[in-house]
Each structure stands twice: as structure tokens, then as C-alpha cells.
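Quick one: structure below, then a few questions.
Note that one protein chain of the assembly has been removed; the remaining protein chains are unaltered in position.
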Amino acid sequence: MRDMHDACHIAIPARDLDEAVAFYAGGLGVKLARRYPDRVTFDFFGDQLVCHLSEDVPARPVPYPRHFGVSFARGEDYDRLLRLVELRKLPRLGRPSVRFEGTAEEHRQIFLIDPSGNVLEFKCYDDPRLMY
Amino acid sequence: MRDMHDACHIAIPARDLDEAVAFYAGGLGVKLARRYPDRVTFDFFGDQLVCHLSEDVPARPVPYPRHFGVSFARGEDYDRLLRLVELRKLPRLGRPSVRFEGTAEEHRQIFLIDPSGNVLEFKCYDDPRLMY
Amino acid sequence: MRDMHDACHIAIPARDLDEAVAFYAGGLGVKLARRYPDRVTFDFFGDQLVCHLSEDVPARPVPYPRHFGVSFARGEDYDRLLRLVELRKLPRLGRPSVRFEGTAEEHRQIFLIDPSGNVLEFKCYDDPRLMY
Amino acid sequence: MRDMHDACHIAIPARDLDEAVAFYAGGLGVKLARRYPDRVTFDFFGDQLVCHLSEDVPARPVPYPRHFGVSFARGEDYDRLLRLVELRKLPRLGRPSVRFEGTAEEHRQIFLIDPSGNVLEFKCYDDPRLMY
Amino acid sequence: MRDMHDACHIAIPARDLDEAVAFYAGGLGVKLARRYPDRVTFDFFGDQLVCHLSEDVPARPVPYPRHFGVSFARGEDYDRLLRLVELRKLPRLGRPSVRFEGTAEEHRQIFLIDPSGNVLEFKCYDDPRLMY
Amino acid sequence: MRDMHDACHIAIPARDLDEAVAFYAGGLGVKLARRYPDRVTFDFFGDQLVCHLSEDVPARPVPYPRHFGVSFARGEDYDRLLRLVELRKLPRLGRPSVRFEGTAEEHRQIFLIDPSGNVLEFKCYDDPRLMY
Amino acid sequence: MRDMHDACHIAIPARDLDEAVAFYAGGLGVKLARRYPDRVTFDFFGDQLVCHLSEDVPARPVPYPRHFGVSFARGEDYDRLLRLVELRKLPRLGRPSVRFEGTAEEHRQIFLIDPSGNVLEFKCYDDPRLMY
Partner (left out) sequence: MRDMHDACHIAIPARDLDEAVAFYAGGLGVKLARRYPDRVTFDFFGDQLVCHLSEDVPARPVPYPRHFGVSFARGEDYDRLLRLVELRKLPRLGRPSVRFEGTAEEHRQIFLIDPSGNVLEFKCYDDPRLMY
């Protein structure tokens, strides 16, 4: 378990801040914390995501090795994320799938793509003890 | 505040997994969760960090736009991180500094570099309500 | 999530304090904290509600733009509120309804009216992450 | 104490939504959750504040009987709010003061005014058990 | 909700400390904290119960006005208590019953009797918000 | 530690309910939950206290064997209780004292008397682990 | 309940540290915290397990009197442990069983054996209040 008062901090490039706000706040439903000319910060599922205005964005979205997201401890939270993705037609990279099926590490996962080509992963392990 | 049962998930490249284990577990003091031939996973301050074996590592460490780390809610936790960095002589990018001094967003920060050139940031806001 | 030790503070007008106590404590089941000649304070679902004796009460109850209440994270808590409203025949403004049906913001809601014409809203989002 | 997963819900009028965003997000440092043509929603210190576009705003800001805000359990959180008000020169209604001095109900308080004339109160009781 | 670090403190008479230990620890399954010649202390469902050796015990067990016990927030905890009472054949005062049926205050309850004639009540409200 | 969602339940006699409300709510600052012709219920420091209208009240207040109250885990909470007792001149049974001084069980304590002669004890152990 | 910030500390012998890591981290899925030439430390279900390199290991695994493990409060966590044992074919001492069936102390249990012959017990009581 993690400390509820600290925040994980993730900084990524965004080619356009309005796009980033539209995707993260309007799409994913995360909260916009602060906006500056060169970056925008979000309360991303309780952690801090910062989108820095930058031209150094991925040429095309590839899931490995760089991505970020949330590993949900409860299946219903993962289900709600899936439902949000469908309702708001958020851009996915592939389809929701099950990884390491039949092993202790089995988990459901989905990859999304933000407007700058950054890849997000949301997942949920059958056994939350193995989420690390 | 964030849910203590979920975990933020961050995946980054590592050119060598032994190096990654030496830096993250032996240096930063995070816990090694699982090791596979192509990746190693850590309980990174309560969140999940995955180092994927990859040649796609940064040519040289640059702090923006990509980095990740922890925003501590309590100053003593930031102080302990600084002390660990000194005791174990972890490689820094620049010196610990204060950002946005004299404003509501004022915070202390330090950048570290992992063996693959990934940049980490640890920080602590004067007013934890503004950590997002 | 919110800090469990702080309290949101809401102050509203009441044309008669006995009426206010009868509705809020005897009806809604909130706890009476302190009573003074010119106001009464309540532990309103964990937050602080203060009814100030005042003639500046609404001419008639209108739901927008001013109202206050609780957004429940769990459906069973909303169900219990509905049941209380029925059992104690608390005065409603319209019927319980579903708002933004079929969207990510979908939530159930009910409006109540206090004796001074103040409007209360209780609601519950399908996806608690979108309750803000 | 209150449930950390529920949210108190407060709806108020705003004559202009951009003004509201500038004051609440840019000034008070609360998080912008969702924006629609007729309203904007905030994560206001962990509770939900909704500003509805409306011409029914106060003629002039008066502290009683209607206001809302936060009652902090810890003095340092109140101090931080005061410091934010100074640093960002947020519009106050009067000066910070002490109410009911020398009694069990003693508390520090400050009133702010939002751009539409709504009044906010932030306070901190010497004895947090009496904050209701 | 209550503070999890504090303890409610209840002191009652016991005509015999061995009897008290047999009933409270051996029967009800509460933990024995400390024993002195004139009293024994228990961790009674997280609160502190002290049995003082005394001849001032009830002439016969009567449920009102004096009794003490636990109001469970979750039905399954009340069910487990009932099951324990059956399995260990703890002495009851009457049968488990439902009080205020069909009202918002409806709750299940059972009265037990300790060896000195003190009466205990365990109960569970349909709506935990009304447990006070 | 105890479950924060359950409540300890204490029922005592009161010769007059108005007196009880004046002492418990107006004096001790506990919250009035529900009032009926024959009893009144309080949120007593997070637990449930019920005062039953009864003539079976103590002939005179004696501290042993029957009393009830709170064992505070933090010294500052005990200090605040002492200050409340002074500010509101609540009736005490003796003076605040230290019990078992110089032993591991050392604790500060104060006895109060309610209008019906019931005795309350508030205390605070040097080592909270020994509060049971 | 226990304090979530403290850790129980258990130190046991291991005849070979690689074997210990393979069993505890690779098998049981606990996290490797620190490794030294003469010992390895684990985050064992939130507590600290230390395996000291030693020849003083059990001649053969016997369940009594020495063993250690986890008593799960929730049945689904016990079920997940059983599933892990099956999926990863961890060495058991006997079969999963039910102890004290039909009594208040009824619980499910399973014994495992680590590579050095230390015995682990995982269990789950029907009534978590009796887990001590």
C-alpha cells in the first residue's frame, strides 16, 4: 500500500496544451490543477501528471518501454475505466486484453493513447498483492 | 489524496537490468517485486515501477519534458530522501533547489539520474494542497 | 477523497430555529451540535451546517443556482437516504431522478426543501471518480 | 469525522464562468473538475463546488446568513490558507479575526469574496471537537 | 465516526473477577489487558472495559436504564456476535429482536447478562447513520 | 485500536432530560442525536450515549465501581478536555490527578459528575499502548 | 487491528540465500527489500521477514511449536493465497484444512515449508474478531 498523502509525479511531453486538457480532463475525467503557458498539471487519479509543452513527442505511439497509468486494486474500478473509454470513445492502442492468463500474475489491461502519442496503461491484477 | 490500495504505474527503459536493480533497490531503497528476463518490477514508494530491457534509452539525461518521481506531503520525508542521496552518493542532475520561491507554488526539488539516463524528480511543496 | 478531520462549512438562513431543528435533526437525522439564540449548528453528514436566524430566506424554493447537500460515493448510502425521505415523508422538490443518463456523468439525484425554502440535493454518481 | 469517500456538495451562482475559474482555480488553488457551457465544477478542498452561470448573484457581499468554506482541523492548514490569501492577494471581507475569544468555541476566521459576490469563510477552532 | 486511537472507557462492578474473566474473555472473546487484585481490564471490542471487584452489583439484571455494549455498523458483525452467543451459549436477557420496526431507527438488538448481573446490549441499525 | 465505524453504546439514567441535554450538549460539547419523551441520545466523542429518563439515579456520585468516559490517545486532547472543564466550569469530583505515577500504567485523570449523579472519567496514559 | 505504519519483525535461518529469494520472492510473491552477504530482508505481506544465512536450520519441518505466517481478515485473501500455492506448486505440509470446526474459533489453515525447513502458516478465521 502507498501513503495517501504523497503523490506519484509523472511529467510527459504535450505538443499542444489545449489538446492535453481536452483529453485528460474532458476525456479521462482527471482534474485540472494548474495551467501555465508552458505546462498544465493534473490530479491524475490522485497522483500528479504534468504535461510540458514540447516538440519532443513520440513519433508514433508504442506501448513499450515507456508508458504510465494506474493499476487498480478493485475490479469494479477497472470496469468503470473501461466503460468511460467506451462512452467517451477514448483512443485505444489495441483492445482490452488479459495478460499472463492462468498464472498468478494474471491481469486485465488496456492501453490508451493521448493526443501527443504518449501511451497510458490501466490494469487490474486478479491478486492485488501481485500488482507490484 | 489518493487511494492507498491502487498503484500508479510507470514503465521506463533500462539498458541493463542488473544496473537498474542496483540503482533502484540498492540505491534508492525501493523494493524489488518481480524479475523476468526482459524486465524487473519495483514497489517504488508504494507505486509500481517497471524497467523494461530496451536500447531505447535517453541519449543523455535531460530533465524536461520526461521524468517521474514522488511529491512528498511531509517535509521530513523529503529530508530523508536528500539524506539517502548523500549517504549513498546517488547521481544527481544539478543540486537540490527551491522552485517558484516566494509564491504559493514554492517547493523544494532534486533531480536524480538512473543508470539508463532516466530522470527522477523528488519534491515537496510548502503547501501540500498545491502539490497537484 | 477528502480529509476526514476537516469539515466543509455551509451557512444558510432559517426563518425559525425550531423549525430548522425539527427538519434537520428530527427529519434528516443530522446531529445538533450547538444552539444559540441567533443560530443553530449541525453535524451534517460529517460537515458543519449553520442555520442563521434571518428573514432573508428564499421567496420560494428553486433548485438553481443555490443548493447544497451530499454526493454519496456508495449507492447503498444514497438508497438509505431515499428510504429515510419516504419513511419520514420529508418534503421533496420533484421526484428522485437520473441525470445525464447514459453518459459518464450519470447520477441519481433527489432535491429536498427545508422549512425556510432552502434546497438540498443528494446524489450518487455511477462512477464515483466523476463526483467532482 | 466525516467519510473520506463522500463529498459535500455546494452549488452557487456565478455571473461569469471564466471569472469563477480564475478565482477558484487560479486563486484559491482548487481543482477544476468539469466545465460545461452553463456551469463549472470544482474539487473544492475535497468537496464539490459547482458554479452555475446565473444573474442571481448577491447585490453586494454580506457575510450572513449565506456563506460556505472550510473548517480546518489543524492550525497549520489554516495558516497556509492565510498565506495563500496574502501571496495571491485574494479579496477579503474584513480582516482575519478571532471569534468567541476566551470561550470553548474560540476560533480564527477569515472571509473572502468571490467575483460574483459570494462569501467564503475559512476557520479553525482551538478545540477541533467543537468545529460542528 | 469515531477516532480509532481513542478508547471509550466503561467501568462496572464484578462480584468475582474470575467469573468476569471467564465470561468476557472466555465467552465474549474480548481480550484481557491487565489484572490486579481489585480489578481486571479488557480490550472490549476496541474500547476499555474495567471490572471492579465490588459487592455493589445489580440485585437482578434489568435492561434499563443501565447497560452498555456495541452498535455495529455492519450487519455481518452483528450476525457473528449472534453466532458466538449461540455457539458458546452465553446467557441472554430475552431473545434477539427488532426494535422500532418500519421506522428509520429500526435496528436489531440482543441483550446479554454478565455473571454479576450487568446487562450488555449489542445492536445494528439498518441505517448506520442513525446509530447515534 | 478500534473500528471507526462501530460505536460503543452506553445507557445511563437521567432524572431530567433537559438537564442532561444542558450538561452533555451545552457543557461537554457532545452532539445531540435524537430526543424522545423518555430518552435522549448523544454522539458522545464518537460513541453512543443514551440517557434514559429514570428515577433510578445514584443517591450521590461515587467514582467506583460505575463510571464511563474517554481514554484519549493524545495528550493534547486530554488538555483540551481539561480546558473545557475550566472554561465552562463543569462539576468535577475531586481534582485532576495522576494515577499510578512512576509506573508503566501512569495516566492523568479527571472525574466529572453529570446532573443525575453519574460519574464520568476522562484520562490519558503516558503510553497509549497501555490504555486497555 | 494493528498500526499500519509499524511492521512485525521475524528473523529465521536460511541455509542458502538464493533459495530463500527463489521461494519467498519468486514463489510466495513477497518483495525483496535488501540483500547482504549474510542475510536477505523481505516485505512479507507488509511485515519484515529476515532470512539469516545459518546452518541452524530445522532438521525436518515440523509445524509445532515454531512457525509464522499471516492470519487474513478477509476470506478472499486466504483464497488467493491458496490459489497461488496451487499455481506455483509451493511445497505444503499437509493439506489445507479447517481447524476447530463448529466452534467460534473455527478457521481455515494451510502450512507451507520453505527451502530451509521453516514452516509457514496462513489462516483465516470465520470471525475475524477471534483471530488473536
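Read from first to last, the chains carry the letters A, B, C, D, E, F and G; within each, the first residue is number 1.
Criterion: contacts are C-beta pairs under 8 Å (C-beta built on N, C-alpha and C of every residue); 3 or more make two chains touch, one makes a residue touch a chain.
Nothing here was measured: the structure is a model prediction, and the numbers come from that model.
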Exercise. In the complete complex, which positions of chain F touch the hidden chain?
Worked result: 1, 102-104, 126-127, 129-130, 132
For this session: Could you please point out the chain E residues that touch the chain left off the display?
Result: 25, 29, 31-34, 43
Seminar exercise, completed: Residues of chain A touching the missing chain are 1-3
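Basically, only the chains that are shown with their structure count from here on.
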For this session: Please work out which of A-C and F-G is bridged by more C-beta pairs in contact, and write that pair.
Result: A-C
For this session: Could you tell me the distance, in whole angstrom, between the mean C-alpha positions of chain C and chain E?
Result: 35
Problem set entry | Interface hub residues of chain E, defined as touching at least two other chains | 1-4, 31, 45-46, 77, 130, 132
